[in-house]
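Of the protein chains in this complex, one is absent; all others appear in place.
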Amino acid sequence: MNEPEYGWWLPPNVSVQGDDIDTMINVIHWFMLALFVGWGAFMVFCLVRFRERPGHVAVYKPIKAGFSKWLEVGVAVAEAVILAFFAMPVWAKIKNDFPTQDNPVVIRVVAEQFKWLFHYPGQDGKFGRTGVEFYADDNPAGLDFDDEDGFDDITVRGLHFPVGRPVIARLTAKDVIHSFKMPVMRITQDLIPGMEIPIWFEAKSTGKFQVGCAQLCGLGHYEMKADLIIESPEDYQRWLDEEHAALGLDDY
Amino acid sequence: MSDEHSDLGFLRKYVFSTDHKTIGIQYGITALVFLFFGFSLMMMMRWQLAYPGSAIPIIGGLLPDTLVDRGAMLPDFYNQLGAMHGTIMVFMGIVPLAVGAFGNYVVPLQIGAPDMAFPRLNMMSYQAFVIGGIVMLASFFLPGGAASSGWTSYAPLAVTATTGQTFWLIGMIFLIASSLLGALNFIVTILHIRAEGLTFFRLPFFVWSQLVTAFLLLLAFPPLQAAAIFQLMDRLAGTSFFLPSGLVVGGEQIVAAGGGSPLLWQHLFWFLAHPEVYVLILPGMGIIAEVIANNTRKPLWGYRPMVYSLLVLGFLSFGVWAHHMYMTGMGTTMSTFFQITTMIISIPSVIILTCLVISLWGASIRFSVAMLFALAFLPMFGIGGLTGLPLGLAAPDAHLHDTYYVIGHFHYVVAPGTIFAMFAGIYYWYPKATGRTLNVTLGKVHFWLSFIFMNGVFMPMMFEGMAGVSRRLFDPTIYDHGAAVHGLTVMTSWSAWCLAAAQIPFIINFFWSMRKTERAEENPWQATTLEWATPTPPPHGNFTETPVVYRGPYEYSVPGADRDFSPQYVKQEA
Amino acid sequence: MSVVIPYQVEPHPVTGVTSGKLGIWLFLASEVMLFGALFSSYVLLRVGAAVENWPTGVEAGLNVPIGTANTLVLITSSITMVMAWASLKMDNLAAFRRYFGTTIALGLVFLVVKAFEYSDKFGHHIFPATGWPEAGDPSVFYGLYFTLTGLHALHVILGILVNLWLLFFGVALWKTDKERLTGRIEIAGLYWHFVDLVWIFLFPTLYLL
Amino acid sequence: MRLFLVLISLFFLAAASGAEDKPWNPALGTAKVTGSVKFEGKAPRMRRIDMAGADAKCAEMHGGERQKPETVIINENGTLRNVFVWVKTGAEGWKFPMPEGDALLDQKGCMYTPHVQGMRQGQSLSVKTSDPTAHNVHGFGKKNRSFNRSQPAGASNVAIRMRRDEASPPMKVKCDIHPWMNSFVAVVPHPYFAVTGPDGSFELPNLPPGTYTIEAWHEKYDVMEQTVTIGDGETQTLEFTYPTKS
Partner (left out) sequence: MSESDVEHVRQHIKVYVTVFVALAVLTVVTVGISYLHLPTGFAITLAMVVATVKAGLVAGYFMHLISEEKVILWVLLLCAAFLFVLFILPLGTQIGNGPLWPL
């Protein structure tokens, strides 16, 4: 695992979708810079050229500034291009193209004030029955422990997933609105209590990062972070096995 | 007329006045006080952000230990400050200043009206504003402190919050009532009480901007009113409009029937709050247009396209709100719709900005203090507008949503944008209201320091946001990417404190100039619009003789005229 | 204060209405948005709830005959309101007093009936916080019922207060400025009809569907 | 409504009797109730607490080993730990001397010590943090006022005065930043209370002779009560058995 480097621009990107987003952000910013510099240069020129001084008078007749029309049309066209060729396809892919065929890792993410909880289906690959009535301080995932499907489920406070394999996460919140944010994965998704929202993502390199909450959720909002550990498939499997082994101990 | 008014007692003349000018000044002073207060809240937050966990100098020792621990801020206090900073700045600072103060003082003068259409309603509007403001501020003294769920008050967090939230909602209902009454008054006044000859396309751009703003306030605020009533019911009567079934707070199921929708609040809130953004900026643009036309000594370039853009802007602002909600799990059909409307709405803003910039061509630019602020407005609002682009698109928003980038973006619109416009307005119309001009040297000091430090505050936020630092974090350094940009945070904080210091010349100037013996000329800026046709300061009833309008609003440097300005109200032989 | 503000009584030449009338219509437009938002919320919440969890008015224990009667009361108060205004137009102050008084009385009748409906609900331990059905995944029907009718009742109360003021004090204007009084009554009428109009939508949404 | 009336009259009764409280005479306290709390049946399934992913500093304080939740702890002798036992009725009418100092609640390694404790009405609960991480102290009072105070690392103690008795059920104190952290504080108007420890026993000494209702409370298995009459100088032994059969 390599130490991530954070700087003053975009954080490192480890997600397969992130490249599209980064390209888009960069393209838009170059476009913005071009517009701003153009405007600015014109403005500064005017300020110098048309400053008030003896012998200089303003011109009443409006200038024919055909270029302004072209500028506006240009901005509109640029926006249309960004919309049609970047924004819509990229977002549609992120939002709709769930990789259900590619052997995804499926997890549940439960947000509460003020920690994350990650729920893995365990060896049987099936999530146990969960329900509001089972939520307790010692059962944060709301698992029905009498349900055998749920008995081998793993519930942990840090997010682990393997590199190169898509992850489908089902997001729910217990109490208020939270937002699941992984800057290095270019993912933000609100968790709305009473709703289950699925998202997917796939990492392209390993590393140890952080998950944060991006929606004000109360006084501990700032403390609502969790480890984000992207591992090689072998390490991931090893971690899963360890968790399973740990579960056996606790059936007392 | 005027002598009768001067016979009135102190209370009727200054406190319960129905004169639009007095009300405008009341609004102005109150709003400036609130702005200053909201700004102070932010300065305390900046200390925590720059030096997390260390005691706030001086102030920290004065605060009760429910808010601070040995002088260092506690997270719930930080959240209170954040929520109240937003609320105070938006609803109790800028809107009352831009609409209540400038609108009230200038609009009737610019359209040649003796007063607003409903003077008593105008007074009630101000009173409702004051009551709302007091309720909001009083909430700081509650046991649980003020509202702490952000200025957006998202449910269910706000529903389960402390009593401060109830005060927030009640305060909002008063503020909304105030805005509604004011808006209605403005529309009727502008439609009905224009001077003879003042047709719609002879209206100064400022009046147009106020007209559109008034429509936005009138039609966008009621849904928030409805939402506030719902949330009040949720908090006080135990209903669950915004609470879904089976909420578990603090490990225990909360006692509520359930069946509500947390997103409903967001829809109703942003249905207001997006038009509200235009409420914040349009009057500012109006002031800037006035100042630029006056100081370039030529007509505005593209007056009509600007007016049309204004109308389109106002109309479209009702159809873009859900771009604040891309990350709530909205389907792609709807997000596509909102991305398209958001891109469309950027076009009229571009048109207005371009027209203002092109107006500089062929001008004879006077660098008065008001003009400096107006000129600074253009690039600053430009940055604010441009940075809205990536936020308006769902995919980049997936990274930038609720980061400091958003904060930088909207502050560039409202702080160096609207606030600079407000300063421009104050420097421009101060002679009208007081009969004295503000000192130019102090003004320029104020401008340059403000300009530098405004950018020092908000430019670093863009980079912090790019790095992925979320907003509303009590201590962003606990995240690795937050710690990496901590230097920028410190820079922002110091800029903010310097920005505060930069306002001292303004405050001195404001009060000191009022006492100057030397009176300003009747029309110190050689302006063309109607407000300069009245005596200074204008008496009760405004105009000594009923004005008649003969030409458009910005007839400067008319070829063949004997002066470089041809006022609207002077019948000149061509 | 003798600042004369134009178009208080005479209509503006371009818009063709008085300031007061334009003002009240703008106010009503904002009221439309207020109640529109409430109804929009109703739709959103209802669509979000399971079909079997949303009661019809009868299932929820609302009394349709009483609701119908109350609707008729409000409609009648609307016609008496318009008759009051017409009486002024025809220079008949006595008739105006009769009709206007009836309007106020009918408004009060509406409120009294509403109060009985409320107390009946409270008597059956039904409060705004009550879900329907009690168990499972309840809907917020009762919350909406109380909030919407409560807000409407608040509007009725406000209308009654304004009308009472007009009946006992405002009417003094008849001696000095008949047209102005007629204008004011028309404005009060517009508000009153609007309140009636809101009820016309509230009644079927809450009681019948 | 009737409940309300009852509550009102109880309130007045309590107020009236409060006025007549006699100062406690230590010489009367000769009787004693002792006993233990047994556990029968199968222990519930629980998960160990994973702190590492959420708060590395706290996880380190436990050497990286996952802690068992303290909800149900069955002692080796088959008794149940963390049961709060107190004299529910029978000890009224006295004004007992107040203990010195505050009741202490420590936060250590993102766990509360003690998990269950009793304290006197009028005493203050002083919450201490021994952790290098931030906490918040969130009390869910049903009779006492609820509170929610932040406590960053190294902050001074948070002290809350308990003005009303609240023992059945005790007040829950929680940290929201670490949602697994919970603790229960019973506020009792007299000194006759105990919490079962590693041997599952309890002792209520220095009681005046009389008839008492003794209540046991467990956070998962709820309450049980027994009535006991003791004479001068006697010791009675009680046994509670959880879970409650119903």
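Labels for the chains are A, B, C and D, by order of writing; each one numbers its residues from 1.
Keep in mind that, in the parts below, contacts are C-beta pairs under 8 Å (C-beta built on N, C-alpha and C of every residue); 3 or more make two chains touch, one makes a residue touch a chain.
Because the structure is predicted, anything quoted here is derived from the model rather than measured.
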item	value
Residue of C:32, C:126 or C:173 in touch with the missing chain, whole complex considered	C:32
Residue in contact with the excluded chain [from A:146, A:196 or A:242]	A:196
Of C:5, C:60 or C:81, the residue in touch with the unshown chain	C:81
Touching residues (missing chain, whole complex) on chain C	11, 15-17, 21-22, 25-26, 29, 32-33, 36-37, 39-40, 43-44, 47-48, 51, 56, 64, 68, 71-72, 75-76, 78-79, 81-83, 86, 89-91, 178, 189-190, 193-194, 196-197, 200-201, 203-205, 207-209
Missing-chain contacts mapped onto chain B	191, 215, 219-220, 223, 261, 263-264, 267, 271, 318-319, 321-322, 325, 329-334, 337
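Assume only the chains that are shown with their structure count from here on.
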item	value
Farthest chain (mean CA position) relative to chain C	D
Geometric centre distance via CA averages, chain D-chain C, whole Å	56
Whole-Å separation of chain centres (CA-atom averages), chain A against chain B	31
Centroid spacing, where centroids are CA-atom means, of chain A and chain C in whole angstrom	48
Residue numbers of chain D (touch at least two other chains)	134, 136, 148, 150, 174, 176, 179, 182
Sequence positions of chain C contacting 2 or more other chains	none
Chains grouped in pairs wherever the two touch, ordered by label	A-B, A-D, B-C, B-D
Chain B contact footprint on chain A (complex, rising order)	4, 6-11, 18, 20-21, 24-25, 28-29, 31-32, 35-36, 39-40, 42-43, 46-47, 50-53, 56-63, 65, 68, 71-72, 75-76, 79-80, 82-83, 86-88, 90-92, 94-96, 112-113, 132-133, 135-137, 142, 174-177, 179, 181, 183-184, 186-190, 192-195, 197, 209-210, 212-223, 225
Chain D partner contacts - residues on chain B that touch it in the complex	53, 66, 69-70, 72, 74-76, 143-144, 162, 250-252
Parts of chain B lying in touch with chain C, wherever the complex brings them together	1, 4-5, 8, 18, 113-119, 121, 180, 183-185, 187-188, 191-193, 218-223, 225-227, 229-230, 233, 237-241, 245, 256-261, 264, 267-268, 271, 540-541
